[in-house]
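Removed from the display is one protein chain of the complex; every other protein chain stays in position.
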Amino acid sequence: MLIEQTLAQIEEKFPNSILENTEFAGEQILHVKGQHILKVLTSLKANGFNFLADLTAIDNLTLGGYERFAVSYHLLCHKTADRLTVKAYVSDKKPSLPSVESLWKTADWQEREVFDLFGIKFKGHPNLVRIMNPDDYDGHPLRKDYPRLGRKERYDFPIVDRGINKQKRTE
Amino acid sequence: MNHDDIKSNVLTTTLESAINWGRKNSLWPMPFGTACCGIEFMAVLAARTDISRFGAEAIRFSPRQSDLLIVAGRISIKMMPVLIRIYEQMPEPKWVISMGACASTGGVFDTYSVIQGIDNFIPVDVYVPGCPPRPEGVVESLMKIQNLIDKEKLSDYTLSSSK
Partner (left out) sequence: MTRAIEQQLETDRMILNFGPHHPATHGTLRIIMELEGETVVKATPEIGYLHSGFEKLGEDLDFNQYITITDRMNYLSPLCNNVAYALSAEKLMDLEVSKRTEYIRVLMCELSRIADHLLNVGMLAVDLGAMTAFLYGFRVREDIYDLFEIATGTRLTTSYTLVGGLMRDIPEGFDKAVQKVLEEVEDVANDIETLLNKNRIWHDRTKNIGIISKEDAITYGISGPMARASGIDWDIRVNESYSIYEDFDFDVAIALNGDVFDRYLVRMEEIRQSIKICRQSLDRMPTGNVIIDPDFGFSLPPKDEVYNSIEGLIYHFEVTMPNRGMTPPIGEAYVPTESPNGELGYYIVSDGNRTPYRVRTRPPSLMNYSIFSKLIEGHMLSDAPAILGSINVIAGELDR
């Protein structure tokens, strides 16, 4: 089985980086320290996991976990149809991780989205600017301490002056 | 020409009725379709519900050549300046249909980045409820705009004091 073999190899090679290796609903999850994620992913890619399906982050403020933010990478191996989730933990004091854009180009836009919505910086990313919110937006909306209704940005537009007065009629 | 010829070939009316009749039967819509309502608007243009029966076939994507703005879909805070600019580019007389729940009031999306109703910033003439509204609903709203145009008078339009 590719997954068990690979996990055993990785745990041997990087004993200081791996925090834990759990399983839920039939899927394997590998928990890794944030700063060592590039080494671990390079080794996993060399072992056959050639497709990065998804890159996202979770704010563990009320869930608990090793650190506040967990960036999760979903990997897929086309040859054996195996999937693996790798979670990299990073704390909330100036959160930053090495970028994996050099391994998979798809990480470019997804890391920009994680930066925009969570505030985690990625070292080595070619163009780390906001992608979903306007460029002058303040704050990181998907953090747990950001209110869902926002901070009044959605009312902050001028009322259009039509230039003429038009008599309002109803049906 | 004798009297019978004139009666059968000449029509007299008021200037307002003639202008309103011309305007309402050749509205040129400009679809500002962003999301799911945009797909239902495409169904309005297609063969089963056909908006060209009302004279509104010339869908021009340029605001300078149209007089009916149909806002179909949710407007986010990044898109709002674009909508305001397009509204200001349209020449008078112009009418606005706000299609769907998201354009009218924000719809299901009560979040940090969706405008809760474009009528906070732009004057709207007709609202079409629904998520998305059926194409027949959009046709009904077009007919309501036609009724509104019918009632207009030339003295309705006056320059505002700021000009």
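The letters A and B name the chains in turn, as written, and every chain counts its residues from 1.
The working rule: a residue touches a chain if its C-beta (ideal position, glycine included) is under 8 Å from a C-beta of that chain, and two chains touch if they have at least 3 such contacts.
It should be emphasised that the depicted structure is a prediction, and the values quoted were computed from it without experimental measurement.
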Seminar exercise, completed: The listed residue (A:2, A:38, A:142 or A:160) that touches the chain absent from the view is A:142
Exercise. Given the full complex, what residues of chain B touch the hidden partner chain?
Worked result: 32-36, 38-40, 42-43, 46-48, 61, 73-74, 76, 78-79, 82, 86, 108-109, 111-114, 131-132, 134
For this session: Go through chain A and note every residue touching the omitted chain.
Result: 24-25, 27, 29, 50-54, 56, 58-59, 62-63, 72, 74, 78, 81, 83, 85, 104-106, 108-110, 117, 130-134, 141-142, 148
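Following the convention adopted for this analysis, only the chains that are shown with their structure count from here on.
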Seminar exercise, completed: Chain centres from averaged Cα atoms put chain A and chain B apart, in whole Å, by 42
For this session: Using the touch definition up top, name the residues of chain B that touch chain A in the complex.
Result: 77-78, 80-81, 84, 87-88, 92, 110-116, 120-123, 144, 147-148, 151-153, 155-160, 162-163
Exercise. Where on chain A does chain B make contact in their complex?
Worked result: 133-134, 141, 146-151, 153-167, 169, 171
